[in-house]
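Yeah, one chain of the complex is gone here, protein chain that is, but the others are all in their spots.
Right after this comes chain A.
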Amino acid sequence: MKTFLWGRRVHLSPAARKILNGVVTVASVFLCLLMLPVRLPGMELLNIGPNWLLIWVVAWSIKRSPVAGCCAGVTLGLLQDGMTAAIPSHVLGLAAVGFLTGRIQKQKYLQEDFISVALIVFGMVLVSETFMALQFALIGNSSIEAIWLQYQRIALVSAILSSLWAPVLYFPLNQWWQKMQALHQ
C-alpha cells in the first residue's frame, strides 16, 4: 500500500494506515478544542467565535451514517461540557446535529462545495443553539425573555461565523478521509 505523506511516497501497511488515520482524526478534534477559547481578530463578532466542534461534527457526518454522526456528536458534546460546564449539556445538541447531517441526502439535493457545507453548518448551529436555549429555559435560572434575547444574538452570530469558517476545517479533513477511503478500497 502506497500513500503520499509530506510529498514523499511512503509504504504503509493497512494497520499502520488505520492508526495514522485515527491519530489525525483525534488530533483534529484536539485542535478544535484548543481553538475554542481563542479569539483572533476576524474570528470574533460581538465576543462570539465560531463553534469549531459543531463544524467538526458536520464535517464528520456529511459522508457517514446518522448513527456514526450521532456517536461523534455525543463524544464532542462531552468534551465541550468539560470545557464549559456540565449543565446544560452540549451532548443533546451535537448528537442531533450529527444525526441530522448524516440523514441529509446530500448527493441528491446538494452539490459538494463550500456553499452547501456552509449552508448545512448554518442550519445546524441554529439546531444546536435551540437545544441549548431550551435547556436553559427548563433549568429556569434566568427569565425566558433574557434567554430569548441571548438566543437570538448567539444563534445568529455563531451561525454566520461558523458557516464562514466551516470550509477551513471541512476541506482538509474531507480530503484526508477521502484519501483514506480510496486507499481502503
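The working rule: contacts are C-beta pairs under 8 Å (C-beta built on N, C-alpha and C of every residue); 3 or more make two chains touch, one makes a residue touch a chain; residues count from 1.
Keep in mind that, in the parts below, contacts and distances are computed from a predicted model.
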| item | value |
| --- | --- |
| Omitted chain, identified by the protein name its UniProt record gives, among "2-oxoglutarate oxidoreductase", "ABC transporter ATP-binding protein", "Branched-chain amino acid transport system permease protein" or "Cell shape-determining protein MreC" | "Cell shape-determining protein MreC" |
| Which residue of A:38, A:115, A:144 or A:168 touches the chain not shown here | A:38 |
| Residues of chain A in contact with the chain not shown | 22, 30, 33-34, 36-39, 47-49, 51, 71, 74-86, 88, 90, 132, 136, 141-142, 146, 150, 154, 157-158 |
